[in-house]
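I'd like to ask you about the structure that follows.
A protein chain is absent from this complex, but the other protein chains hold their places.
We call the chains A and B, going by the order they appear; numbering starts again at 1 in every chain.
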Amino acid sequence: MKRVEILKTYKIYSGGKFPRTESGRYYMALDKKGNPIANMCLGSRKDVRNAVVSARKALGAWSGKTAFNRSQILYRIAEVIEGRKSQFVEELILQGSQKNSAIKEVEDSIDRIVYYAGWCDKFCQIGSSVNPVSSSHFNFSTYEPVGVVGLIAPQDSSLLGLVSLLMPIIAGGNTCVVLANESLPLCSITFSEVLHASDVPGGAVNIITGHISELIKPLSTHMDVNALAFSGLNELKKEIDLFSVENLKRVRSYDLNWKNTDTQGLHYITDFQEVKTTWHPIENIGGATSTY
Amino acid sequence: MTSKNKNWEYSPSLESTGHIKLKKKYDLFINGKWTKSSSKKYFKTINPNDEKLIAEISHANQNDVDLAVKSARKAYDTVWSKMPANERGKYIYRIARIMQERAKELAVIESLDSGKPIREARDIDIPLACNHFFYYAGWADKLDYAFPNRKISPLGVAGQIIPWNFPLLMAAWKIAPALAAGNTVVLKPAETTSLTALKLAEIIEESGLPAGVVNIITGHGDTGASIVNHPDINKIAFTGSTGVGKIIQKAIAGTDKKATLELGGKSANIIFDDAPLDQAIEGIVNGIFFNQGHVCCAGSRLFVQENIADKVIRKLKHRMKSLVVGNPLDKNTDVGAINSKDQLQIINKYIKLGKKEGAELYQSTCSIPKKGFFCPPTIFTNVAQSSILVQEEIFGPVLTIQTFRTVDEVIQKANNTPYGLAAGVWTDKGARIFNLTTKLKAGVVWANTYNKFDPASPFGGYKESGFGREGGMHGLSAYLKLS
Partner (left out) sequence: MKNQNKFNLLPLSPTVDKVGVEERVSRFQKRSIKTNSKMDGLKMVLNMIDLTTLEGKDTPGKVRQMCYKAIHLHDSFPGLPTVAAVCVYPSMVGLAKSMVKDSGVKVASVSTAFPSGQAPLDVKITDTKYAVEQGADEIDMVISRGKFLAGEYSFVFDEIAQIKEVCGEARLKVILETGELATLDNVRKASDLAIYAGADFIKTSTGKIQPAATMQVTYTMLMAIRDYYDETGIMVGMKPAGGISNSKLALHNLVMVKELLGDEWLTNEWFRFGASSLANDVLMQILKTDTGKYQSSDYFTID
């Protein structure tokens, strides 16, 4: 007799834990032919709220880590996925990918994570500056994370799209609340298990599954979310822009095919950074006439 | 023989207005020509020192905005985007140089029209405005170096709306980087302070800049709204209130218009007990009384470590005695006129509210002119974080003073605001400075100084103080498409 398989229960990832949605609701993820493949949590606005609270709480811990340490943690994420490659490939196939393209998507995702792991302790050196002001002051500008970022995961790719925007956001020290790909949600939850096993502090990344149309509003009107990222969704752009006005969220919208190799780069990190400029007087005493 | 011990006062020392040239009526500067508005309407610009008429200013309507945008588009398509970058830079250098030549005239007009002390217009506003053009002129042919690995191109036509607190300087902050990056411009100054922008139009005319590259149109809020809503504008740059900033954001929601917003603030200025105290007092004064407190990054919330609070307040009160409030054109004036009657009413409303909230008021005892719009330097002690006075931007010479006990407490309170434009920290301890400058959520942090500006130094806020940076290399990205 064939062994009875243990089926996976997909839950949301919030505050470093895997609760069910507080709403108790679910929706079915379907395969290409429309057959149900899993019951997903149908997240609610309260799930969004809880996730934002967790993300805010985790901001100090995550942004306070040394850039080098963040780099190691991102690399660790890549390592863990590498070991669980087959699980992601299976999920992608289950969601309708061809085997070859599923393998490629997982491999590209791993490479992209490694790419951003490498940026963590470097991007600041590139965009920062010492500004030669015309007074006796030392003046420098450097990056700081914008804070809590809401990310609506790209809806056209299950894993690579998520990774392509989430990695630059957290590489820069932000924490994030992700609305997962609605129709291809499996990888995002499995990915959260990877995050959980990779020394990413609880709450730094929160992933909620559900109806994008329902969750966009609580996320983009949330006064404690500092920035918002999404890809495509052109028909929702105006609505999201309007929702974001009240606390002047930094809205970053992209319209890209994340499978392209040129959809990674420094600016995806700096899009979620604030520039801070610091001044301090320079005491000019002595040595003024020194010619070395 | 000993000297008589009578008080030694400064005699009036008025800057001469003999050399400035002002027209009675100003039209719109569109496509390199002075153009009458199709509204046929003019409004008055007055001197806030004596409420006398200075000139009449044209009120641009939708048609005028349309004409200005068309001329900017045409100049962009046919001339400016085709011009070699170094040539573009040379025009910007020319503008800088002519501004320097006419600096005195600009300073006097700025002081007349805005109410700011001539000393500040002469020593701060005008030189900084000239320097801003000079700084960005040099960037025009070096943009590739600012954004490694990116393909850059200008955005097109930039619509720029500026406030009345630093009229010419804000025009420079907007126009210089826009031109350097290869855009053309439609700029609208604030209705109470149009004159120096119009003088800048004369300078631009004198510089031979191709027609339509910079268009300067005057008017009220409706003129600004027409710019914001114009479909052929690619970029909105706005400096002003957070309220209007949000209106603009809503207006451009869903469009491809890029925006930079430089909005309000309620910046914390924090004094620790080991600070260089007398310099900190200067920092407080410079932070809140500079330009009558009409400064978005004004250090309007003072936090003093409790063990030195009495001393700091005593010193501050003493320092306030030597602030000269009066005719902006007097070279000894430290605090000039409030920009407009409306603004004075707003400030007075807050002062009244402060008293009602039970805060303790202290105002400079200096004499205040009878005519014109004046407000003596004002401080409020005995306020709490929850006082309205502490939470809302007043945009006038009104300071609130709170005390704190620990580093942690003051960081929390300083960040406990929807704004995040600037902050000041005063302590002799380097390690503490870096702790605070890192943790304060503000785009500009002044340590052991306050209210310093420089073309090379990026400026702009966190949170509801807006987004985007102006100044320095970072200021360029606001005017470029990067791909």
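As a convention for this text, a contact is a pair of C-beta atoms (placed from the backbone, for glycine too) under 8 Å apart; a residue touches a chain by one contact, two chains touch by 3 or more.
Small disclaimer: the values here were computed from a predicted structure and weren't measured.
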| item | value |
| --- | --- |
| Where the missing chain makes contact, among the chains that are shown | A, B |
| Full-complex contact with the absent chain, from B:38, B:100, B:229 or B:279 | B:279 |
| Which residue of B:123, B:306 or B:342 touches the chain not shown here | B:123 |
| Which of A:112, A:137, A:222 or A:249 contacts the chain that the document leaves out | A:137 |
| Residue numbers in subunit A that touch the chain omitted from display | 135-137, 281-286 |
| Footprint left on subunit B by the chain that the document does not show | 1-3, 5-13, 119, 123, 274-279, 282-283, 314, 318, 322, 331-332, 428, 448-449 |
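Criterion: only the chains that are shown with their structure count from here on.
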| item | value |
| --- | --- |
| Centroid distance [mean C-alpha coordinates] between subunit B and subunit A, Å | 36 |
| Residues on subunit A engaged by subunit B in the complex (per definition of touch) | 126-127, 129, 131-135, 137, 139, 141, 144, 146, 226, 237-239, 241-242, 244-248, 250, 265-267, 274-281 |
| Interfacial residue positions of subunit B with respect to subunit A in the complex | 131, 148-150, 242, 245-246, 249-250, 252-254, 261, 263, 418, 433, 437-438, 442-449, 452, 454, 456-460, 462-464, 466-467, 469, 472-474, 482 |
